[in-house]
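Missing here: one protein chain of the complex. Every other protein chain is in place.
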Amino acid sequence: MNAEIGGALLELDGVTVRLPVEGSMRAVLQEVSFVIRPGEAIGLVGESGSGKSMTARAIDRLLPPGAAVNGRIRFGGRDVMTLAGADLKRFRSEVAMIFQDPRAHINPVRRIGDYMTEALRTNAGVPVSEASSRAVALLKSVGIDDGERRLRQYPHELSGGLLQRVMIATALLTKPRLLLADEPTTALDVTTQAEVLAILDDLRTDLHLAMLFITHNLEVAAAICDRTVVMYAGQIVEVRSSSRLHTDPLHPYTAALAAARPNIEATTPRLLAIPGRPLSAFEAPAGECAFAPRCPHALDVCRQARPALIALDGGLSRCVRAEELRGRLEVALHG
Amino acid sequence: MSVAAGLAAGAVRRYRAGRRFRTSPAIVVSGSVIVAATVVAVAGPLLAPYNPDLPQLSQYFFGPSPEHLLGFDASGRDVMSRLLYGARTSMLGPLAVTLMCMTLGSLLAVTAAWRGGALDAVISSGLDILFAFPGILLAVLAAAVFGAGLVAPVLALSVAYTPYVARVLRGAALRERAQLYVAALEVQGASGVAICLRHLIPNLLHLIVAQATTLFGYAMVDLAAISFLGLGVQPPNADWGVMVSENQQGIIQGFPLPALAAGICIVVVVVAFNILGERLYERGEARQ
Amino acid sequence: MHLRFVLRRLAMLAVSLLVASFVIFSAIFLAPGNPIAALSGGRSLPPESLRTLEVRYHLDQPFLVQYWYWLSNAVHGNLGLSITLRENVSDLIASRISTTAGLVLYASILIIVLGVSLGILSGFRPGLLDTSTLVVTAVSASLPAFVAAIVLILVFAVQLQWFPSLGNGIGFLDQVRHLTLPAFALAVSSLAIVARVTRSAIREEARREHVQTAISRGIPTAQLIRRHVLRNAAIPITTISGITVASLIAVAAVVEVVFGLAGLGAYLVQSAQSKDLAVVQGISLLLVTAFVLVNVLVDVLYAVLDPRVSLGSRAQ
Partner (left out) sequence: MAESVLEVNALRKEFGPLTAVDDVSFSLPEGGSLAIVGESGSGKTTVAKMIVGLERPTAGTIRACGQDRSTPARSLRDRRRRGREVQIVFQDPYTSLDPRQTVEATIDEVLRLHHGWPAERRHQRVRELTELVGLDARQVRALPRSLSGGQRQRVAIARALAAEPRVLILDESVAALDVSIQAQVLNLLADIHDQTQVSYLCISHDLAVVRQLTQETVVMWRGKIVERGPTAQVLDDPRDDYTRRLRASVPHPGWKPPHRAQLAGA
C-alpha cells in the first residue's frame, strides 16, 4: 500500500470518542479531522473540556478503559486502532508523548537513567552503556550538561523544569517521527517555558520531527507551530496557519479567546471577556453551534443546526457567518 | 485479627479511591446486623427465653429442640439465652474502647496537626512510643496486674490502639489544614478552636466515623479473645468469647454447636462492622 | 541518606524499648497492694522466697534504682524466678521460645506467600476469581484467631483427621504437622487483609500516569507489570505485611492456648491468670522487643523500597 497518502504522516478522519460517564456513553470528541505532514508542527488549542488532551490520547491509544472510538486514525498510512504486535511496537517507537506533569509521568522509584533508556534497551536491544551515552548526549542537547550525574538521580531530586527536559530528551531517544506534546510547558515558569519552547523548536527542525503541540495558550501555539487547530466543546472550530491566527481569525471563538487575554504591550481599560464558561462536548447544546450561547455574533441561523467546517482562505472554520464576519472579528482583537 | 492491621489497611485503602458510593445491599445488610446486635445488647435479657445461668447438668451438650433452639452448653445451660445475654458485654466493651480511642485519637491528631511545630513533634513521638505495645499484650499485662475483668483490658486496648487512630487522623488533619479555606479563615481572624470545631473536624468526620466502625469490629475481636483466654469477662457471666472457651471441649467431643454459635455471633457482627467501615471510607473518599 | 534514616530509627527504637520496659516494670507498683503482694499474687510464700523477691527487686531502694537493677538484670538474661514453678524465668522462656518463633514464622510465610499471591492474582484478573476472593477475604479478615482455630480443629482434626488438634510434636516434620493448623488459624485474618490491600495497591498502581507513559513507549506488558506495577505496589504491600506479621507476635498466645502448644504466649496467659508477675514481665519484655524490632525492620525496608523516603515515618 501507498504509505503516506497525500504526504500525511498522521491523519485523523472523523474521530469521535465516547466515554462511559455515570452509566451512559458521553461524547468527549466529535468528528475531529486533521492531518500532520512529516516535519510539520500543529498547535492544538482549547480551554478545559475542549477535548484537546483526549485527542492526543486517542492518537496514542491511551484512552481510558471503556472508551468507544469512531472514525479513523492513520499513522504512516496504517490504521492505528488495529495495530498489533511488531507493528504496534514500531508505532510506539515512532510516536513519542510528553506530558504536562513530568513528576506524575515518570516512575518515582526508578532512576532517571533507567527511565530514559528503558524503551531503548527493551525494544531496540541497545546495550546499557550505549543507551546511557545516547541519553547523556540528548540531555546535553536539551541543556542538561551533567548528564551522567542526572542518570543516577531519582525524579524527586530534580526540579520540574529539569524533569520536563528529561522527559523531552527521553521522548526523542527512540528517534520518533511524531511528538505528541500535551501542555508540556503549562506547569513551568515563564522563563523556563521560553527555554523549553526554544529547545523543542530547535530539535524539531534538526530532527525533521512532526509535532502535535497541545496548549491552552494561543500565543504559545502560534509561536512554535506551523498551523493551529482551535477546539471548543470536543469539536474543531478553526484550523488556521499560525502566522494569520491573530491577525485574521476565521471563527468568533478564536477571536474572542485572543481578545480575552490581557495585552502585555498595551494597557486596555477593559478586557473583552467571553460570557459564560467553556463547555465540554456533552454539555454543549445539540443541534446548534456549540459556541452560539456565548458568541457575540450569534444569529438565529446559528441555532438551527451544527455548522460544518468550511474551507476559507487556506483555513477551516466551523461558523456559518465566517465569510461575512471576516475582518470584523479582527476588530475585536484590539478592543 | 489485629486492630493494628485493620486500621492500617484502612489507611492503605486510600489506594482504592474514587469508587462511587451507592446504598448497596452490603450496606443495608451490615447496617441491619449492627442494629439487630444493638437491640439484643440492650434488650437481650427481655428476649431470652430461659435463665442463662441455670445449669441442668443432665442436659449438658444436649442438642437443639423446638424449645431450646440451640440446645444446651457444657454445663447444661440454654445456649440461646446465653447468647442473648452475652451480647451486652460483648458489645459494651468494644463500644467503650471505640469511644475512648476516637475521642483521644481525634483530640491528639487535631491538636498536633493544628499547632504543628514542637507540640506536634512531642505528640507524634509519644504516639510512636505507644506503638511498641501490641494491644492484646497490653491487655494481658493489664489483666495480670489489675485482675481479670472487662475494665483493665478495655483501658489497655484503648491506650494501645489510640496511636493507630491518631496517626491516620493526623495525616488527614494535616491535609485538611493545608486547604486554603483554612488559611482564609485564619486571615479573617477566626479562632483556631472555632476553625477546628466548625470546619476541620466536620470535614474529617467521614474518616472518624469510618475508623470508629472498623475499630469497633476489631476491638470486639480482641476483647472476645481476652475473654476467651479467661482474662476478660469472667464465667459464669455470659459473653460470646467466654462461651467459645467454655464449650471448646465440645468441638472434639462431637458437640460443636454451642462454641460455634458463639463464634458465629462474633464473626457476623465483626464482618458487619468491617464492611460498613470500608464502605463509609470509600464514600468519604469519593466525596473528596 | 539511608544511614541517617537507620540511625534515627535505631535511636527511636532505643527510646521505645526503654519506655516500654519502664511501663512493664512499673506494673507491679500499679497493682493493688504492695509490690510483694503483687509479685506473689497474694499467695503466702516461704520466707526465703520473699527474701529472693526483695533482693531481686531491690525493694528497699528508690524506685528508679529498682528499675535500673531490674533492667540491667533483664539485659543480662536474668529475669528472676517464677513464683508458681520456682524456676528461673529465663530458662522457662528459653524452653518455649522455639514453639512461638516457629508458629509466628510459619504463619508469616503463609501470609506473605499466600496473601500476596492471592492479592496479585485478583488484582490483575478481574472476574470470578477476583469477586470470590473479595467475598471470602471480607469474612476471613474479620475472623478471630480462636474462632478460626476451633473451626479448623473441627474440620481438619475431628472430621477429616488430617492434622492433630493438640500438642507440639516430636521431630521436625511432626512439629511442622502439629504447627500447621495453628499457623493457619493465626494467619487467616492477616492473610485476608494482606490480600485485599495487595489487590487494591496493584489496581491503583496500574492506573498511575507513569504506567501510561510506559505503555505509550511500548514497554512489553510483562515488564510493565514487573518493573512498574509490582515494584511500586511493593511499598504499600510491605507496609501492610510488616504490620500484620508484627501483630502475630501477640496474637500467637490465643492460638497456643487453643492448640495446647507450649509456647511463650500460652505461658504468658497462664502466668497472668495465676498472677505470676515476674513471668508476665519477662515475657512481655521479650514480646515487646520482638514486636518493635519487626516494626523497625519494616520501616527500614520501606525506606529501601521508596527512594523518596529519607527521614520520617511510614506512608502518611
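Order of writing sets the labels: A, B and C. Residues in every chain begin at 1.
Following the convention adopted for this analysis, contacts are C-beta pairs under 8 Å (C-beta built on N, C-alpha and C of every residue); 3 or more make two chains touch, one makes a residue touch a chain.
All values derive from a computational prediction rather than experimental measurement.
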Counting contacts across the entire complex, name the shown chains the missing chain touches.
-> A, B
Residue among B:Pro49, B:Gly63, B:Gly116 or B:Pro202 that touches the chain left out of view = B:Pro202
Touching the absent chain in the whole complex: find that residue among A:Leu257, A:Cys302 or A:Ala322.
-> A:Leu257
From A:Val21, A:Ala137, A:Leu271 or A:Ala311, the answer for touching the chain not displayed is A:Leu271
Contacts from chain A to the absent chain lie at residues 47-48, 143, 189-195, 197-199, 201-202, 216-220, 222-224, 246-247, 256-258, 260-265, 267-275, 277-278, 294
Interface residues of chain B (partner: the chain not displayed) | 178-181, 183-191, 198-199, 202-203, 287
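Quick note on the criterion: only the chains that are shown with their structure count from here on.
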Could you name all chains that are in contact with chain A and with chain C at the same time?
-> none
If every chain is reduced to the average of its C-alpha atoms, which one ends up farthest from chain B?
-> A
Rounded to the nearest Å, the gap between Cα centres of chain A and chain B is 53
Averaged over CA atoms, how far is the centre of chain B from the centre of chain C? Could you give it in whole Å?
-> 20
Per the touch rule above, chain C residues touching chain B in the complex are 12, 15-17, 19-20, 23-24, 27-28, 30-32, 38, 138-139, 141-147, 150-151, 153-154, 157-158, 165, 186, 188-190, 193, 196-197, 200-201, 203-205, 236, 239-240, 243-244, 246-247, 249-251, 253-254, 257-258, 268-269, 271-273, 275, 277, 280, 284, 287-288, 291-292, 295, 313, 315-316
Residues of chain C touching chain A in the complex = 208-220, 223, 227-228, 231-232, 235, 305-308
Complex interface listing, chain B residues touching chain C = 1-2, 4-6, 8-9, 11-13, 15-17, 125, 128-129, 131-137, 140-141, 143-148, 167-168, 170-171, 174, 217, 221, 224-225, 228-231, 241, 244-245, 248, 251-252, 254, 256, 259-260, 263, 266-267, 270-271, 273-275
